[in-house]
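Reviewing the structure listed below.
A single protein chain has been omitted; all remaining protein chains appear in their positions.
Letters are used for the chains, namely A, B and C, taken in the order the chains are written, and counting of residues starts over at 1 for each.
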Amino acid sequence: MAAEVKPIPNAIPSPHAAEEEDLREHLMFDPRPREEMNRMVMDSMTHTTPRYWIVVGILAVLTAVLLYGVWGYMIFTGIGISGERRPNYWGIFIVSLVFWIGISHAGTFVSAILRVFKAEFRRPFTRAAELMTTFGLAAGALWPLIHLGRVWVFYWMIPYPNARWLWPNFRSPLVWDFMAITTYLLSSTIYLYLPLLPDLAMARDRTKGWRHVVYKFLALGWRGTEAEWFRLRKAINIFAIAIIPVMFSVHTIVSWDFAVAQTGGWNSTIFGPYFIIGAILSGVSAVVTILIILRATLKNMDYFIRLEHIDALGKLLLVFSMAWAYFFFNDYMVSWYGGSEVVRTILTFHASGPSAWIWYVMLLCNVAIPWLTLWSKKLRRTPWLMLIVTLGINVGMYFERYTIIPITLGHQRMPFDWGEYTPRLPEISLALGSLCLFMLLYMLASRFIPMVPVWEVREGQEAHQLRKVGKTVVPSVSELE
Amino acid sequence: MATSVVHMALFKEEQLDEAAEAIQVLRNLGISDKDISVISGTPFSEKMLGRPMAWTSIPLIGGAGAVVGFLVSVFLNFGTPLLYPIQVGGMGLQTIPTSIVLTFELTMLGLLISTFIGVLVETISPSYGPRGYDARVTDGQIAVLFSSGAELDASLHDALSHLGAEIVHGAEDKKLWP
Amino acid sequence: MKKPLPWWQRPWVRVTAGLLVFIVLGGAVGGIYLSQQPPEQPIQFPHNFHVGSGIPCLYCHPGAQWGPVAGLPTSDKCWGCHQQVAKTNTSPELQKLAAYVKNNESIPWVPVFIQPDHVHFNHRPHVAAGVTCETCHGDMTKMTVAEPIRGQNMGWCLDCHSKQEKEKWTRLSDCATCHY
Partner (left out) sequence: MAEETNQGVWGLVIDLNLCTGCNACVTACAMENNIPWVGEEDAGYGRSMSWINMQRYWEGEYPEVSPSYQPVMCQQCGRAPCEPVCPVFATVHSESEQINLQVYNRCIGTRYCANNCPYMARKFNWFDYAYNIPEPMNYYLNPSVTVRRRGVMEKCTFCVQRIHDGQENARAQGRAVIDGEIMTACQQACPADAIIFGDMTDPESQVSQALRSQRKYVLLEELGTQPKVTYLKGEGYYGG
């Protein structure tokens, strides 16, 4: 069966050759032997240049100083070194929390939703996206802690029997948040690990020294027996289906942090889906950003990650950008039409207050630029342009959260207590530090975890066939299970 | 069984049909299905290889975990407020809308974690059938392992090499996990 | 890369890890142990003898009747009796008392039963409700210097409060009863 995967020889040259070529590329109809793919992946993993170590070193120092150093200083002096003040009790700590939790939606979206719906183009980059989920959550889960006034007693949010007879308040959205983020972090980490088992076994068989010891431990003695594959398939199926509602619940609950409050501009029933769409928009953009960077910097990745994938994700991005605009407009329209005095003043404040430029940059990056560029196949296949567009979308999404959190908070019901918020240096340093942490973790993982699920790619290549229909060929995908 | 040796017939990745054939040959030569096992680098379902259905208790373990998670959430939502009743914001002590959130999260957490524990336990618990391993499997090769006495060797060897298999006699069982 | 497994076997790693665990655990255990020990007092005051000879607690700690703080006796109060007691001149512990009185100094008693700043305890309602001293302070007929009661935390308070009459529970479980 694998033989049929190969391109049909002597295909009649037709004016549609370019389209055919795309098809081939789309589902990777140019299979290479498994050994070669393994070798390519192992190579990308073990190959390090001095430049890589310099970047890692710089990132490590930056993380240590900008994130942990400043955080430690803040713990010892007080949260006051941030720019927060009455009435802006939440600033970019919470903005960053929402941002990173949003980023973490990408992996699950790519590898669970696309897996369940059998979108075949997902195969080569599921791992890259799942890693983003895990590390995005690792960076995001820091923020609720950084943001606490007394972080050393954060464990009071954990339900456990104690000498105080007190349990957490399960009516508080922050406890839901805590539970949801914990659930999502654990399940997405496991969901990263399960499909990794065969690849870890592959790495185990091809390494020596400390790597071998670690892979041997992590691969759990994977041999590839029928029972093991069967079990893995069952577990992945359970995960793929169960993790989707968990993913939706996480960002819905994050949105409820705002929506359940009576605060003007927050109390909106549409916040749940609006936040989810925003999260997927920023997450998928981040996936594209990372894929472009991986393709450019990681060895052998141009075979696995192709312009076709970026093209396909670009189409998704256009759809999500439109969906985001729809939800944004819906939220705006209903709030504005409702005519509540406080909400109307907030909406006016967003668009014409001293921070209005943030609101306009948000609309520019999230709507205008994607709509103007992503419709074009040619532009979608231009990596540097896609890099700019996707980075722009993430800037726009950051600004969206910034508009919703500190700017809205500054303009509430008591006009005497209106205020503005400007982040101070320590906060900005922490925000940059978490970005450094994310990049550092990702870079380290890229040299430790096989970045391409070779067995999934192989499985895909076996499932795909080119079928001749009349004068052209069409791809067909068979069910493997 | 004590005297039998584990042999391994290695097939190239594209020789799936031959591998399936080889299993049939082994069966015809009187080796029962439980003395055969197939290891591969790509997921082939038992249907493809014409093998008996594998069985797993992972959905069961996952379901049990979900039930445990549900019960824990019921205790946290409806039990803990009674242990020390604290009024907040004019809400009742046990509120159903807020309890749904936690119930969902903890049920899912129970389901997903126990599914993983199921995989972990089943993977590291001892398995039956012939054991053996070859690193070429992760290169996509298909290894058909079978245990048989030494006297069957000649006929087996012929049949299997006819199918294009590379035969490893007395495949060693490497210790793959500490 | 972050997996420390290959270094597990190295002896210095194990020794360091062992030492770290030992220090952390030892520090925790030691801290808890020390917090449950009676502090060093300026005079080894024999509660058992005084209570045994029939002196009521409120004689030396009268504040318990009317306020939050029970009070620790001043040297005047001790001297009121002890200047007439023959043993005062012989016992070495009582020589210390005599010295405090002579130098007109207060006795630097170390309070044993202290509440943290965020807990507001008042003796009066407890005494009025008929709670005996030994319920919270232990049996003083068996102690010389006062010893702390183990695990006297919020759960300990609530445990007793929850055993009171049902209609009092609203007030006795209210956070503002102790925390403001």
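Definition applied: a contact is a pair of C-beta atoms (placed from the backbone, for glycine too) under 8 Å apart; a residue touches a chain by one contact, two chains touch by 3 or more.
Note that this is a predicted model, so its numbers are computed, not measured.
The hidden chain, counted over the whole complex, makes contact with A, B, C.
Remark: the omitted chain is touched by one listed residue; of C:I55, C:I114 or C:A128 this is C:A128.
Even with one chain removed from view, chain B keeps its contact list with that chain: residues 86-91.
In the full complex, chain A touches the omitted chain through residues 77-80, 84-87, 89-90, 144, 147-151, 153-154, 156-157, 166, 168-169, 171-175, 178, 257, 260-263, 409, 412-414, 416-417, 419.
Against the chain not displayed here, chain C makes contact via residues 66, 116-118, 120, 122, 124-125, 128, 167-168, 170-171, 174-177, 179-180.
Rule of thumb we're sticking to: only the chains that are shown with their structure count from here on.
Across A-B and A-C, it is A-B that has more C-beta pairs touching.
With centres defined by CA atoms alone, the chain at the far end from chain A is C. Inter-chain centre distance (chain B to chain C, centres taken as mean C-alpha positions): 60 Å. Centroids of chain A and chain B (each the mean of its C-alpha atoms) stand 30 Å apart. Inter-chain centre distance (chain A to chain C, centres taken as mean C-alpha positions): 55 Å. Looking at chain C, residues 158 sit in touch with two or more other chains. The multi-chain contact residues of chain A, meaning those touching 2 or more other chains, are 165-166, 217. Touching chain C in their complex are the following residues of chain B: 84-86. Across the complex, chain C meets chain A through its residues 1-3, 5-6, 151, 153-156, 158. Residues of chain A touching chain B in their complex: 1-3, 33-35, 38, 159, 165-167, 169-171, 175-176, 179-180, 182-183, 186-187, 190, 193-194, 197-198, 201-202, 204-206, 216-217, 219-235, 238-239, 242-243, 245-246, 249, 253, 455, 458-459, 462, 480-481.
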